[in-house]
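I have placed the structure first, in the form of structure tokens, so that the comments after it can refer back to it.
Excluded from the complex is one protein chain; the other protein chains are retained at their positions.
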Amino acid sequence: MARLVESSYGKCAVRLTKVVRRAQEHTLIELDVRIILSGAFDAVYTDADNSACIPTDTMKNAVYALARQHSFDSPEAFAGILADHFTGFPQVSRVEVLVEAEPWARIATDGGPHPHAFTRGGPGVRTCRIVAERGRASRTWAGVNGLEVVKTARSAFAGFHKDRYTTLPETHDRIFATSVEAAWEYAAAPRSFSAAFDSARSCILVCFAGHDSASVQHTIWAMGEALLARVPEISEVSIRMPNRHRLLVNLQPFGLDNPNEIFVATTEPYGLISGTIRRE
Amino acid sequence: MARLVESSYGKCAVRLTKVVRRAQEHTLIELDVRIILSGAFDAVYTDADNSACIPTDTMKNAVYALARQHSFDSPEAFAGILADHFTGFPQVSRVEVLVEAEPWARIATDGGPHPHAFTRGGPGVRTCRIVAERGRASRTWAGVNGLEVVKTARSAFAGFHKDRYTTLPETHDRIFATSVEAAWEYAAAPRSFSAAFDSARSCILVCFAGHDSASVQHTIWAMGEALLARVPEISEVSIRMPNRHRLLVNLQPFGLDNPNEIFVATTEPYGLISGTIRRE
Amino acid sequence: MARLVESSYGKCAVRLTKVVRRAQEHTLIELDVRIILSGAFDAVYTDADNSACIPTDTMKNAVYALARQHSFDSPEAFAGILADHFTGFPQVSRVEVLVEAEPWARIATDGGPHPHAFTRGGPGVRTCRIVAERGRASRTWAGVNGLEVVKTARSAFAGFHKDRYTTLPETHDRIFATSVEAAWEYAAAPRSFSAAFDSARSCILVCFAGHDSASVQHTIWAMGEALLARVPEISEVSIRMPNRHRLLVNLQPFGLDNPNEIFVATTEPYGLISGTIRRE
Partner (left out) sequence: MARLVESSYGKCAVRLTKVVRRAQEHTLIELDVRIILSGAFDAVYTDADNSACIPTDTMKNAVYALARQHSFDSPEAFAGILADHFTGFPQVSRVEVLVEAEPWARIATDGGPHPHAFTRGGPGVRTCRIVAERGRASRTWAGVNGLEVVKTARSAFAGFHKDRYTTLPETHDRIFATSVEAAWEYAAAPRSFSAAFDSARSCILVCFAGHDSASVQHTIWAMGEALLARVPEISEVSIRMPNRHRLLVNLQPFGLDNPNEIFVATTEPYGLISGTIRRE
């Protein structure tokens, strides 16, 4: 009467700190790892038969043990090591590894970047995701979350559909504030995942700054085109941006004008715009 | 060279309060609404042509105006009103409406439930989701999020796969703590969406309490079977449960035993288990 | 040239789970404990001399070890055990213990409250705080946080001060929504701390529901008076309540009236009102 049609399980929020101690300087890697498995696990659900079940505690242990046994220079490289490990289990048909990297940056001192002290860099958190399925080439995405940006010029929203519930005035000069969430797939591995990430993030920021935006949608398209042009290994990018509205404050009750100067930042409600752009 | 292969947009966190004032008592409805549209919007992205674009501000206005014009007795009913409204636009091919309902409950007084004062009830937040696609029957899900539960007996985890990274001891008596996230699809509308929701939530709680659990997976399956048996209109249910681990504290360094009595609750890392069960 | 004029340190977010297993039923206690010490610790700061410093890790261990060694039937009792332990160190002149209790409630089943399965109860989180200073009687507070309430009648705000920046209309029928944070001091220990807490929380809820409110301030005063009248051991209570505004939506642009029916719930900005009421 009932059938299990989909299932997965795994470990989340495995927080790994790795310190590479060289004579000149230390490298600090802090990753938040999530591993999700699918496969021949139906009997765990339906028959209380745990014999195939790899405990999520074991997954956590593997993260720390593999981090000790391997050198890696990017979140993507470590995610690949984890994906390889878990695809080695015969009962596993699909492994998804998601990694977020803490954006630590060396503290600036008079003597230059500090060799072993760090503060939060960014902006935005670097992410990556690998999906390895039995019998298929594994796929790799990289991305950035929480890349907060705002511009005070060259953003418009006009010429839109009107109906009985429309009260929004057209504007040719609004504030555009958002937090970019972007993830792009690599058709081929770039020479350096970290250099590719830096290029991509910088490309998003510069595109946001320079674009003559007719809408959030319009800027998403511009960012997608720019990313595909900038990083040749990217085959597709998905971008999601909330519209963090800044509303012009009505100062007339106080006998004051407001020449596009005083705004209230609002959190609720917010627009949410998404788009996926693929290289043809 | 670039193509828009997927897109959607909408308004999130539209917070509606509706008070129905009857002589005997007030009814308080507080909903958090999200509306996401897809359709013939490519030119908004690629050509800066906003003529088809229904502003998200208009969506927000529609929520408040439609709430005034219609009576409704469930989140599902209001989500349906919104879905109908937005499928009326020719440029819209798909509407997704998600609603979360604040779980207000009447304050208990000596004179019984209060007619116009409320406190947070629950447990858990009621959700619903309607997807209306042009040319197809619309689909309706209901669910519950954040349904926090814990049991101190009849939960085991043993007989699992062991490998070189396994350190977890088998246990036949552990604490099982989680926060249930469940969403079920209705093949047909139940007589009362609210009565069906109450039945389903209660069924989840009672199943959790009474089940002889061999794993989180095993309990998900039991919950799925129980829900299908209890509410005949449900065709399928997806359940996701984090494992909010309670770890036995080692008190030996202090010369103390710990007969399954003292635990530490941990947030990170956590297991995450999912399953979808369908009526056959 | 510089002097340390104030200092304290301690351990926060020590999450204790204790299960008391009786034949008929289990009792589940989950506490979040914070311990803050002050005393003769200046040399730790100024001279890198840690000899007086009790590590915060040791504080955490003490929480678990003392929970094993002692029976207690309230957060206040356990906080007292901890305060006694730490005032035993000669270098400690002041101990502050804060405890939050997870509001677990037995799951309701056809056979009555379940003996070993729980779900989130509440509303609101129970808190307590003990301050023990050398040479003084220790002081005990109890309270509730996050007690969310809303009423749809008998709340007004009118007759207030007007100036050039006033735009708020007077209202005799508004929605009043808040989240009560209250803490009361016991001049003497009540017979049962848990019974006193239940009385106090219920008193707050019933007072909120029944009061003819002229302002948030007015309701704080009413709550304070009611608490002092209800629980004789309370000598003083501090209450803090944000004003979680529900704003009437202007539906005129859509040709609709709004007879105090449709509101938008807002998070920002919010009023914040505080008051301390003492028994004379």
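Chains: A, B and C, in written order; residue numbering restarts at 1 for each.
What we mean here is this: a residue touches a chain if its C-beta (ideal position, glycine included) is under 8 Å from a C-beta of that chain, and two chains touch if they have at least 3 such contacts.
Quick caveat: nothing in here was measured; it's all calculated off a predicted structure.
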Contact with the hidden chain (one of C:36, C:97 or C:249): C:36
Candidate in contact with the missing chain, chosen from C:117, C:228 or C:249: C:228
Residue in contact with the excluded chain [from A:5, A:40, A:158 or A:256]: A:256
Missing-partner contacts on subunit B, residue numbers: 164-165, 167, 253-255, 266-268
Touching residues on subunit C - with respect to the absent chain: 1-15, 34, 36, 41, 44-46, 48-58, 60-62, 65, 89, 91, 157-161, 163, 165-168, 214-218, 220-221, 224-225, 228-229, 236, 238, 242-243, 267-280
Touch residues of subunit A, complete complex, unshown partner: 15-21, 26, 28, 30, 61, 64-65, 67-69, 104, 107-110, 114, 116-123, 147-154, 175, 202, 205-206, 208-210, 246, 249, 251, 253-254, 256, 258, 260-266
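Here is the rule we use: only the chains that are shown with their structure count from here on.
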Farthest-lying chain, centroid of Cα atoms versus that of subunit B: C
Distance from subunit B to subunit A - Cα centre to Cα centre, in angstrom: 24
Whole-Å separation of chain centres (CA-atom averages), subunit B against subunit C: 28
Subunit A, residues touching no fewer than two other chains: 165, 167, 267-268
